[in-house]
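Handing you a structure now.
Here the complex is missing a single protein chain, while all its other protein chains stay put.
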Amino acid sequence: MISRKLKDKMVHYTFFGIATFSVLIISFIFIFLFVKAYPAIDALGTGLLSKEWNISRNQFGILPAIYGSVFVAIGALIVAVPLGLGASIYLSEIAPNRIRMILKPLIELLAGIPSIVYGFIGAILLGRFLYDTFGMRGPNSFLAAILILGIMALPIIVSMSDDAMKAVPKDLKDASLALGATKWQTIRKVTIPAAISGITSAVIMGMGRAIGETMAVMLIIGSVMRMPVPFFNVFDTGNTLTALIAVQMGESHGIIINVLFAAGIMLFTIVAVMSIISDYLQVRTTEKFEGKR
Amino acid sequence: MSIRKLLAIWIFFVSIVVSIIGFHSLAVQSDIGYWIMAGSLILISLSCHASGIYSYLTKKDGKNLMMVLYGSVILTIASMSFYIPDVLDLRPWEIYARIPDQFFFALIMLLVGIFTSYLSFRPYHNYSKEGAQSGALYVLHVTILLTLLPLFIIIFNIIFRGAGGITYEFLTEDIVSMGEQGGVYPAILGTLAMIALTAIIVLPLGVGTAIYLAEYARKGLAVRLIRTAVNILQGTPSIVHGLFGYAFFVLIVFNGQKCLLAGALTLAILTLPIVTRSAEEALNAVPGDLRDASLALGATKWQTIRKVVVPPSLPGILTGTVLGLGRAAGETAPIMFTAVYFSGAGTPNSLLRPIQALPYHLLSLYRLVGYRDVENQAWATALLLLIIVLGINISAIIVREKYRQRF
Partner (left out) sequence: MIKKILGILKDDGECVYKELPNGMKMRIEDFDLWYGKTQALKSVNMNIKKNKVTAIIGPSGCGKSTLIRSLNRMNDTIPSVRTEGQIWLDGYDIYDDTADCVDIRRKIGMVFQKPNPFPFSIADNIYYGCQVNGMKVDKDEVVKRCLKQAAILDEISDRLGDNALSLSGGQQQRLCIARALAIEPDVLLMDEPCSALDPIATAKIEDLIHELKKDYTVVIVTHNMQQAARVSDYTAYMYLGELIEFGKTKQIFENPKEESTEKYITGRFG
């Protein structure tokens, strides 16, 4: 019979082993994407980052897709941030507990709707609506993608900012109220400044979601590999990294596949950097209020 | 009730009505016409003037003139709108779009309406700081409504357009003639099989990682690395999971064969951080006193975890896992290169064979819209997918609310 102390040690190491899995997976993802992307990087070099995409001339510049990803993400933030902040302030500071108990799950449900459903609704309803209103060339446009992504980023921004503002100690708010400030002044001058790094982290995560979103975007962006003209033209069609990969993967072969993996690395890196920043900000918020040991 | 308050209430209601008319005509693309728009703005403008001048005459306070100034701004907007062309054609600027004047009219009414109703709280509270507060709270109420609006639009549309398509045949048959007829039976089974398999793979990994992070981890490089990895994994776009699943599981592990197991493994990686984080949160919610009490009684760490820490956090762990699975059930990108066919895979019968799945079915049907008569089937599939995914999520949320532990 093994003594229970030895068993305790073994259990410890087993859990450590399991925990290292995440690290292993991340490195595997990076390695395998890189291995598959290498032929394209090798053959095309910096041509990969040009804005020329022409299959018959063997030009595979993914710049239009990178630009498209950033464009829709920023657009989505412009839609989602004001709404999301307002909603989260309402949820965390104003809503009576009873209403909060109903609204918070509803917002979580909004986050739970599968992205393919968003894409389907976006393409069939929103795309046609915008087409009817603005008489564009077709139902696909950056505008449709921006609106759908804005809606999809909302629940993340709302629930993460809500957490950040809930983490601000009540004593702090009480102190402000006791000094004769109104609730709104307290929110503006105490709660929001105190929670600002958590809110920023929420916005970054929302942007990460918008950049990484695939199914909703690929159905309404148009999947045309060129930059919008002029560069801010929301009525134009274009492409994003995610849509490029999802659409081309099924219908291509040869070096295009490798190019798609290179696009995948690009995407992975952008989003990984964003989650690291966002996480750093979140840790800072908790440390601010809970103190460091 | 003073005249000042009555005027403020009047402004509030008129602006609400104006903004609702604006929103309605924006949504259904109806033309309100210039004179209706201008008329309603002039009405608001006059009310603002009246309110400002009345307050000024009774109180002689300069800040009351703000309402007069704002009324004049609205009047200017109303008269300027006269110069909006019938159709603003953007094509000369190389932008292929035409914006009709009715869009601008509706937009102006909506924005002016919301802003004026916000402003009306100030005269009501006699320009004190309570006025600023109630105005701000009002705007917050509007934002929460706008945030939930898409949820209702989506659910309303899907239910009304999809409900007709859900028939006995739809639920029990395979695809017939490219989805025009038949149903989604194999896709339902495929999705269920996939998330069941995902759950089996991800539970030990996710809960194990969470136990390590919550109970054993101390500060150090290894722990920092693990945490960072979990965070990056959580943010990783699902299409990247799909690429990795294809490059590793399909091409290397399974010799180029798309299959159920490859899809479940990919989804397990996708859900791992969700399960880990929620399980860790649940474990951390167990107060440290209980751990101390158990250790002080001579229990080993593992006994303490097993008997004292894990049982009360089980509901939280399960909720997180189920939420993760709800996400997995609706994902398309990770499985489209690793596990699914649109048709022909049949009901799942082997781990090493491809399957059909609802999200991918919806995608494929959407691609056929316009070529074949599948739109009704697509709406029905969307409804079914929504029912399954939201059903999973709602049950998880109910479990969480019901078993929320209080120490």
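Labels A and B are assigned to the chains in the order they are written; within every chain, residues are numbered from 1.
To be clear about the criterion, contacts are C-beta pairs under 8 Å (C-beta built on N, C-alpha and C of every residue); 3 or more make two chains touch, one makes a residue touch a chain.
As the structure is a prediction and not an experimental result, all values here were calculated from the model.
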Contacting the left-out chain in the complete assembly, out of B:L295, B:L351, B:L368 or B:I387: B:L295
For chain B, the residues touching the chain missing from this view: 218-219, 287, 289-300, 303-304, 307-308, 312, 405, 407
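Note that in this section only the chains that are shown with their structure count from here on.
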What whole-number Å value describes the gap between the mean CA coordinates of chain A and chain B? 12
Can you list the residues on chain B that touch chain A in the complex? 29, 90, 93-100, 103, 129-130, 132-133, 136-137, 139-144, 146-148, 150-151, 153-154, 157-158, 204-205, 208-209, 211-213, 215-217, 222, 225-226, 228-244, 246-248, 269, 272-273, 276, 300-303, 323, 326-327, 329-333, 336-337, 359, 362-363, 366, 369, 375, 378, 382, 385-386, 389-390, 393-394, 397, 401
Contacts from chain A onto chain B in the complex sit at residues 4-5, 7-8, 11-12, 14-16, 18-23, 25-26, 28-29, 32-33, 35-36, 82-87, 89-91, 94-95, 101, 103, 105-110, 112-121, 123-125, 129, 132-137, 151, 154, 158, 182-185, 205, 208, 211-215, 219, 229-230, 233, 235-236, 242, 245-246, 249-250, 260-261, 264, 267-268, 271-272, 274-276, 278-279
